[in-house]
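Mind looking over this structure? Questions follow.
All protein chains of the complex are present and in place, except for one that has been dropped.
Let's turn to chain A:
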């Protein structure tokens, strides 16, 4: 066997109170030396379980029921914990999912890198310290010498991911498992880090098993793609083949719904007339300790027409969400003017502010947190009606049923609780709730970011339909440029609280003017701009 990693008929299950769950169901795959293999799938497909099973790090009740994992000719399944310890970190490195929680918060980062070398006896205390700095430098962390003495919370998410990369490459492993390595990061940071990881592994000939939900990322980075669904491999092949000629229906759906890859439907034409929302010179400052202020929103002006979708894009900290909250008057603007349908609502209080709640509604990012777990779905949807005493109880119930039908959910969900619904269903409920009072404007703050791509596409379609039916205006906020492109009529780009560019969607995407817009667009995964040449000798390669 020449393959570096060989997984044969692997089966993993989780035992729970509700019975067994087969998470990985007879998966076989190989990774050749120097090859980058991407495992793509949606949540629940078993891709992360597969990665953890290779490392022997299944959580809690997870158990390998059958099959083999062979690394470099040595069978890993069946090794004792002590023997596995010599493999982890030394022969297989892990780049975990969320850099903000994957480093020990109370230990200096230099020590966390040095620990790998120390546990595998590759350095003593003093040399480990120096080597850790060199590794941090290699991982692209600026001022590594200073940073090594700092704690994780003093570093940005991107820098922390570089620390985790330094940990993964420290012992020079032959295989790196990258489990959604950049999903929690902004697009531009994501690209820089993946580029760097690419460079490091290519120069050292390290193989990478890349676990990702993002077909775009997989397309850009991998030599070969393995598509997983419900614990099984449904398709595998070279990148080009998967993208251009997917055979399996599931892969076809996945490719069709990937926002970076799917064709953009033309937005519905705008009804003419006076704009619904006019925002002029909006400013929001926050006081920071030590008499400093943070200008979260810095002189932003825009309009939203009736039936129009205005997209706002920008990275974390650019002020997108603050604008959403200002528009709904959930926070007080420092200065500027907000006009809704001819009424100045910048400073309204009391009754008028409450009336505003009927006309402008919000759909949040996280459908798991935005629904009260103790409410039934009917109570969730009718809550705005009860708050404003709209209709009798019977009328409210009827309205809820109508709304639930409108968002394409079966009437049976009305009696269920949020916990019994999937993420996509919950976001539909949140949309139904937002529509209960027939608002003119719905502010969508990252409404699909927490959802799988195929669900994402359905929710976006729903928003589009509702807009066409009722002439809703959307302020659609997202960090995902591909998603925004597929739904917005016009798009504004935010950077450090300033609107650097605001133009009709297609103009902005085809001919961006501001350098920051150019940078953002270049970072969108799935454009093939950084696709690497095949290096491995995988069996699926020609």
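In the analysis below, contacts are C-beta pairs under 8 Å (C-beta built on N, C-alpha and C of every residue); 3 or more make two chains touch, one makes a residue touch a chain; residues count from 1.
Here is the rule we go by: contacts and distances are computed from a predicted model.
One subunit of the complex is not drawn; among "Peptide/nickel transport system permease protein", "Dolichyl-phosphate-mannose-protein mannosyltransferase", "Polysulfide reductase NrfD" or "Homoprotocatechuate catabolism bifunctional isomerase/decarboxylase", its UniProt record names it "Peptide/nickel transport system permease protein".
Among the residues A:12, A:53, A:167 or A:310, only A:167 touches the chain that is left out of the figure. Which of A:8, A:115, A:341 or A:461 touches the hidden chain is settled by the complete complex: it is A:115.
Among the residues A:6, A:30, A:45 or A:97, only A:97 touches the chain that is left out of the figure. Although one chain is hidden here, its contacts on chain A can still be listed: residues 55, 57, 59, 81-82, 85-90, 92-94, 96-98, 100-107, 115-116, 119-120, 150-151, 153-154, 164, 167, 289-290.
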